[in-house]
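Note that one protein chain of the assembly has been removed; the remaining protein chains are unaltered in position.
For chain A:
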Amino acid sequence: MVNVIDNSGAAVAECVKVLKMKRHAKVGDKIIVVVQKQRNFGPESGPGGSVSVSAANKVRRGDIRHAVVVRTAKKYQRPDGSVVKFDDNACVLVNKGGEPIGSRLSGVVGREIREKGWSKILSLAPMHL
């Protein structure tokens, strides 16, 4: 189960496949997910409510989508020797061309996604580490 941190309308997704890999996915890897839970934008949608509601219709529960892993609870080591670990696993939904489906992200993402060529996601993120 992976948290979805964009405003595509999905809240929780399940990874069913790691693409181009025969092992677990790390930050920046593309995976295929099944949307398990939809996000309800009722209480927390503030000023941008209409935007997020329209975005919320983009995906439905049960949809099979591509996604990019942006946080892992498994710690990973950087080339400089530091080790990073997040409290949860999170991903961002993208379409098959690699464009993010949502228009904004809500949460910190790992910096490794830039090296994997996801600078678009990195620019959407409020914070990267």
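Brief remarks follow.
Assume a residue touches a chain if its C-beta (ideal position, glycine included) is under 8 Å from a C-beta of that chain, and two chains touch if they have at least 3 such contacts; residues count from 1.
Basically, contacts and distances are computed from a predicted model.
In the listed set "Protein DOM34 homolog", "Transcription elongation factor SPT5", "Mitochondrial ribosomal protein" or "Alpha-soluble NSF attachment protein", the entry agreeing with the UniProt name of the missing subunit chain is "Mitochondrial ribosomal protein".
Residue A:108 is the one among A:18, A:32 or A:108 that touches the chain missing from this view. Residue positions on chain A in contact with the hidden chain: 71, 75, 80-88, 90, 106-108, 111, 126-127, 129, in rising order.
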